[in-house]
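Only one protein chain is missing; all other protein chains are in place.
And now, subunit A:
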Amino acid sequence: MLEMLIGLFSYDFIRRALVVGTLVSLCAALLGVTLVLKRYSMIGDGLSHVGFGALSIALAANLAPLQVSVPVVVIAAFLLLRLSENSKIKGDAAIALIASSSVAIGVIVTSLSQGMNTDVYNYMFGSILAMSSSDVFLSVILSVIVLVMFVFFYHRIFAVTFDEGFAKATGTKVGNYNILIALLTALTIVVGMRIMGTMLISSLIIFPALTSMRVCRTFKTVVISSAIISVVCFFLGILASFAFSLPAGASIVVVNLAVFGIFFIVGVIKEKT
C-alpha cells in the first residue's frame, strides 16, 4: 500500500492532477450544496457540455484550452441562468438543447480538423494526463478564487438558497448572487472537466451534496461534510485508477456512488432509530 502511494506521488502528472483535482473537488462540493438545493443541478451538466464544445474549438484553432473555454462557459452560465429563471420546464428543455448542440459542434469541428482521436475521448471521459504545468497554474488560481468567494459570501449564499423571496424583500440583491453562483460553477466546471471529462464532471458537483444530505441535517454540516466526502472520494478514485489502470474520472464517480450508497443506508437506519 505504502509502496503504491510512493509510486503514485513519484509521477509529475499525477502530482499535478492531485493538486488541481483536490481543489476542484472542494469547489464542486461547496457549490454543489447550493446548486442541488436550488434545483440548479442541470445547469452544471449543461455547462460541462458547452465546455466540451469550447475545448474542441480551442484545440482545432491551436489556442490554449483554458483561456478559450473560461469566457465561453461563463457566458453560457449567464444564459442558462436566465433560461431556468424564466420558466422551469422551458429552462430544462433549453439546457438540453444548448448542451447537445455544443457537443455536436465540438465533435464536428474536431473531426474536420484532425479526425476523431484520443483527444476527443479524453475530453469526454477525462484524463489524468490532461494537466500541463501551465494549466495547473491557472487552474489553481481559479479554484482559489472560487473557494475564497464562497467563504466570503457564505451567509448570503445560504440566505439566497433557502428563501429567495425573503432575501429579496429584505434588500439582498438576489440576482447578483445567482449570477455569482453561476459564475463560480462555470469556473469550477472548466477547471475540473479536463480530469473528470465532460460526461462526468457534473457528478463531482451533485454526488457529495446528495451524499451528505442523507445524514447531515444543518447547512453548515452539509457543506463541511460534502467537502470532506468530495476530497476523500477523489483520492480513492485516483488511487483505484492508478492501481487497476482504470480511467480516472470514471473511478472517482464509482467511488462517489459507493459512498452515496453507504450514506443512504446510514440515513435510513438513523431515521428509524
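Everything below uses one rule, namely that contacts are C-beta pairs under 8 Å (C-beta built on N, C-alpha and C of every residue); 3 or more make two chains touch, one makes a residue touch a chain; residues count from 1.
Basically, contacts and distances are computed from a predicted model.
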Which choice in "Acyl carrier protein", "Glycerol-3-phosphate dehydrogenase", "Cholesterol oxidase" or "Metal ABC transporter ATP-binding protein" gives the name that UniProt lists for the one chain left out? "Metal ABC transporter ATP-binding protein"
Which of A:F153, A:F235 or A:F264 touches the chain that is not shown? A:F153
Just one of A:L30, A:V222 or A:A250 touches the chain that is missing; which is it? A:V222
Quick one: say which of A:R15, A:R82 or A:K168 touches the chain that got left out. A:K168
Hidden partner interface residues of subunit A, rising order: 37-39, 151-156, 158-159, 162-163, 165-172, 213, 216-222
